[in-house]
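Mind having a look at this structure? Questions to follow.
For this depiction, one protein chain was excluded, whereas all remaining protein chains were kept in their positions.
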Amino acid sequence: MRQADSSSLPRGHTRKRLLEILNRDKYLYAMFLPFFIYYIIFSYIPMTGLVIAFKDFKPGFGIYHGDWVGLKWFVQFFNSPYAVRTIRNTVLISLYDLVFGFPVPILFAVCIMEIRHMGYRRIVQTASYLPHFISTVVMVGILVNFFTINNGIVNNIIEKLGGERINFLINPRWFRTLYVGSSIWQNFGFSSIIYIAAITGIDPGLYEAAKIDGITKLKQVFYITIPLIASTIMVLFILQLGRIMSVGFEKVFLMYSSAVYETADVISTYIYRQGIESSNYSFATAIGLFNSLINFAFVYAANRISRATTQTSLW
Amino acid sequence: MKRRKWNGKHLISIAICAILVMSLAACSTGGTTGSANPTSSGSTSGSTSATTTPAAYTYSGSAPIADEPVTLSILTTNSGSKILGFADMAWWQEVLTRANVTLEMEEIDSSSYADVVKPRLAAAVDLPDIVKIPGADDDMSYIKSGIFVELTDYYDTYGYNFAKQFDEHTMLKGSITTPDGKIFYTPYIYTTANNSRCLMINKGFVDAVGMQLGEIKTIDDFYNFLTAVGQNDANGNGDAADEVALFSRSGMIQLWSMFWGLDVTGTFQREPDGKVICGYADERYREMLVFLNKLFNEKLLYSEFATANYDTQTALFTNNQIASLIHFVSNCTSYSQAIDPNWDFYNDEPIMQPVVPLTGPHGDQYVYGRDSMGSLFGITRYCEDPESAFKFIDYLMSDEVGELTWYGIEGTDYEIVDGEIQFKEVYLKSEDSYRSKMGYNFDGLPSYQLGGGYMATQCKFVRDMSNDVLSKYVMNPSITFSYKLEEENEVIRSYLADLRTNFSENLTAFIMGTRSLDTWDAYIADLEKMNLDKVLDVYQAISDRQAASK
Partner (left out) sequence: MKSKKRIDSDSGYDVLMYIIATFALIITLYPFLYIIAVSFSGSQAVYRGEVFIWPVNPTLAGYRQVLSQKGIWTAYQNTLFYTIVGTAFNIVATTIAAFPLSRKSFSGRRFCNFFIAFTMYFSGGLIPTYLLITNLGFYNSRWVMIIPSLLSTFNVMVCRSAFSAIPDEVFESAQMDGASDWKTFTRIAIHLITPTLAVLVLYYAVSRWNNFMTPLLYISKNDLMPMQVLLRRVLIQSSSELLDAGGVGSDDRAAVSVQIRYVTIVVATLPILVSYPMLQRYFVKGVMLGAVKG
């Protein structure tokens, strides 16, 4: 009979037990083995290239050559008057995205599943992921187009409603809103798919029972739907926390300008402006490593908390 | 009998086997495509070097480059035309035919070029004969890695057309020569005197506010013009507030410093007394900021000057909202066409007109040139015939190729009438342009910008203005690109990027007024804390070296 939890082994029989367990799980190990190899090859071997972060990498000589420079790149970064600012901007943008952006796909999924009319549901769903397919270059183009001061639609509407035109694009205070807002718009539909699938897996009998008991639909959402997709939500939440230092380069680069560096300059754009010389690789790898460590720390902490409280965790 | 369903199990088993087999197969063929392999032009039929037999043809600057056809390959950014790849352009085919060269081209879009080519150069994978390098190899790491062939001797032996180019662009050869006297790259060469960046003014607006172009001579006159535009409905559409008196795009406001005798765009400049200064820390720069700040506050300077892009500019032109801007003089024609599609290229004056440069407060009167060095191309060590590759590039620097590039094919695209080039009608119109279809080379092929090239397709007014008037006022950067010593690179690497961030951020802040110009001293103090003086020392050394080698 299989034990529910294999973590406790009786002492003294360890070796025999071990072989028994391996034998019992042999199919599972066999299933995972090819992919174990895959990860070793495609993830762990390149990972050794992180040494570039401590070297002065020059092209053409391979990644294990080059002089050791220790923490030089880290020092260079933290000595910069802009280090704190870029970190702060990166973290703030990620937090905005987390706080405002994370709930939206969930709420949208719940909402969509309440639409009884299948045809309409299909239309709304399909429309909702159209924005996901718009490439960043065009996305930013549209954004600028809509929010520009002279001819932009948004400002035209504001003026018609009697207000004064707002200079969205050069005001540092608007940058995060525009950035995160457009990200939410672009991704909420596509991100909701997974929640929809999770909601699909809920036993409809529960809803029927609730209806019989006279529980309002609104309460049903909070007492049935959300709790039953909680593990999906938790996993995705932990994963998003793990992207806290990873604000992508392309979109910020296309959207920002010296007028908004104050809130827009993030780590990835800062690294880019270090120059396109080849030794930039070492610098970029070093700061990338720093980012990874922070990201991982967040995930580790969140994972532990989650495991202890909700029994859901990444590992 | 139970019917065997084709179920997942089979699929899965097959898939796993497939995965393992594929990985193994890929590993075992590792040698062929993975490692640095000779270029695909390996099978050149009859490719020859110039020294086969005593009676063989010798290249001396004009077509062809060899008796037997030569095959070469190149990796570069794709062409300036959005419609055609280089392979489809008639004039380019003509160049290749005359040169007796077959060129295999691999083109990558310019935005991704650096990301794609840098790892490839780092890993030395599948490199063709000629490669456009991403960036300028500032710290010479590509040179040091040995991927590229040294070209110094080739310049001396086969660089006929290059010699002429170096005569015209005096600082160029020094720019591409390493401190120990070697040359590894061939540059794309920009024209400097014939396509300057100057002030352009909307003639229609000038008329509408009742002024004359000839009256606008100094900065103060110009200010009066801007004010007049701001107060009136200069474009006649009923809305007095939609005109943009002074338009500027992201990164271009620095050009205004030329009226104060500064080259802020180039950041560092050499003064007549030999001292190198930083434009961003100069008192004259502060004066410029005062002026621009005033314009901004009075809504005469485009409020999005820091972020505006090409699309915004085009939209504003299409709606005829721009009164003035600084840009390449060769754009006057297309701007005029954007404003009024019915503008007559042959008979009308351009609507956006280049003007004689304003006289600045200290008497400076300039239009802005540029550093003639463009992208750099190297010949890789995988090239089987580097001499032919070099000869081909040298040929691309010839007058013949310049004319083919910029004028097209004689008879088809233009005719010479009374010693002057006359383009066929179809070549010149902007909308759905034949020229766009014909395409042209911008920085993708190792060639140069023909001096008269840009101006040839302009209307007569602009052409005359540029050639006869503006060329007298050109200010080129006084410090051009050059390779630096290792210790110099170290200083630059440590400080310059942050300094530049500081420069551009404060430039915008001062002009927009988010930072008061009263804090100027604190600004200078910050720059000193950020080691501006160390960087200045480096540029002083560089500039002294450049001055000495002339």
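As written, the chains take the letters A and B, and residue 1 is the first residue of each chain.
Note that a contact is a pair of C-beta atoms (placed from the backbone, for glycine too) under 8 Å apart; a residue touches a chain by one contact, two chains touch by 3 or more.
Every value quoted in this text rests on a predicted model; they were computed, and no experiment measured them.
In the whole complex the chain that is left out makes contact with A, B. Set against the missing chain, the residues B:148, B:222, B:305 or B:335 yield one that touches it, B:335.
Touching the chain that is not shown, out of B:132, B:173, B:197 or B:515: B:197 (per the contact rule at the top). With the whole complex as reference, residues 7-9, 11-12, 15-16, 19, 22-23, 26-35, 78, 80-83, 85, 88, 106-112, 115-116, 119-120, 122-123, 125-126, 190, 195, 197, 249, 309-311, 314-315, 317-319, 327-328, 330-331, 333-335, 337-338, 341, 374, 430-433, 435-436, 442-443, 453-454, 457 of chain B touch the missing chain. Contact between chain A and the unshown chain involves residues 2-6, 21-22, 25, 27-29, 31-32, 34-36, 38-39, 41-50, 52, 57, 62-63, 107-108, 111-112, 114-115, 120-135, 137-138, 141-142, 151, 185, 188-190, 193-194, 196-197, 200-205, 211-212, 214, 216-218, 231-232, 235, 239, 242, 254, 281, 284-285, 288-289, 292, 295-296, 299, 314-315.
As a convention for this text, only the chains that are shown with their structure count from here on.
Our note on geometry: chain A versus chain B, Cα centroid distance of 37 Å, whole angstroms. Chain A contributes residues 34, 41, 58-61, 76, 80-82, 141, 144-145, 148-151, 167, 169-170, 257-262, 265, 270, 273-279, 281 to its touches with chain B in the complex. On chain B, the positions that touch chain A within their shared complex are 16, 19-20, 23, 114, 118, 121-122, 124, 134-135, 137-139, 141-142, 144-147, 242, 244, 250, 303-304, 306-307, 309, 311-312, 315-316, 319, 321, 489, 493-494, 496-498, 500-502, 504-505, 507-509, 512, 530.
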